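What follows is a short report on a single structure.
Shown here: the complex without one of its protein chains, the others still in place.
By letter and in written order, the chains are A and B; residue numbering begins at 1 in each of them.
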């Protein structure tokens, strides 16, 4: 059994969706692991990480829809910061995905891309990639 | 260490929730893996995969509630298709689950079932099942 770990660093804008698929694929390639699982986790509480299509209009639709559901201004009680909305969006969208690895490739469907969503930038963000298998 | 992979194929209706638990259990049985993890991933951007109870009324409640939160018609910008709502529902519900495997069984609670949700059918869908362990 082998394990392999790397971190991806991102410098983000205020709000931004960043496609990190090719970076994860490069890490998987370097790992040499052929069969197993690849975990990709954002290590932050005001960002999200999910898999879906990378299309400009759709990214606007996502940002607008979650802003309507969980507005930035809403009489929140969260201490010290004005970013409660970003925390709650993060909880709902999730902070990580696990992807099957077969023949040293990520098992992603035709339109599936790994997307990082900054909800409270600009910041320096760190994403943990961990691959286990053989 | 062992790994084992299979795909489940589904032919879906326009909107539909399909219980795939017994199919995943059969794959786990065939794998012979006793202790480890089982990953179940929908490979599509307009479907979802989650774990919850399989009850007719509850399935209607879920479809109605997510339609109220993310309506099918809403001035979306997504290019080419009219299914932005399905993408956003998919992002929020998620496209995969990871389940503990103990004594060659899925560690699911009494009411927990693995449910596939078609949001933009009818289509042929593919679900990746990957088990690693020993």
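Following the convention adopted for this analysis, contacts are C-beta pairs under 8 Å (C-beta built on N, C-alpha and C of every residue); 3 or more make two chains touch, one makes a residue touch a chain.
All values derive from a computational prediction rather than experimental measurement.
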Just checking the interface: what residues of chain A touch the absent partner chain? 1, 3, 5, 37, 39, 41-45, 69-70, 74, 76-79, 84, 87-88, 90-92, 94-96, 98, 126, 128, 130, 132
The missing chain sits against chain B at residues 1, 35-37, 50-53, 55-58, 60-62, 65, 69, 92-94, 97-102, 107-109, 111-112, 132-134
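Everything below uses one rule, namely that only the chains that are shown with their structure count from here on.
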CA centre of chain A versus CA centre of chain B: separation in Å? 19
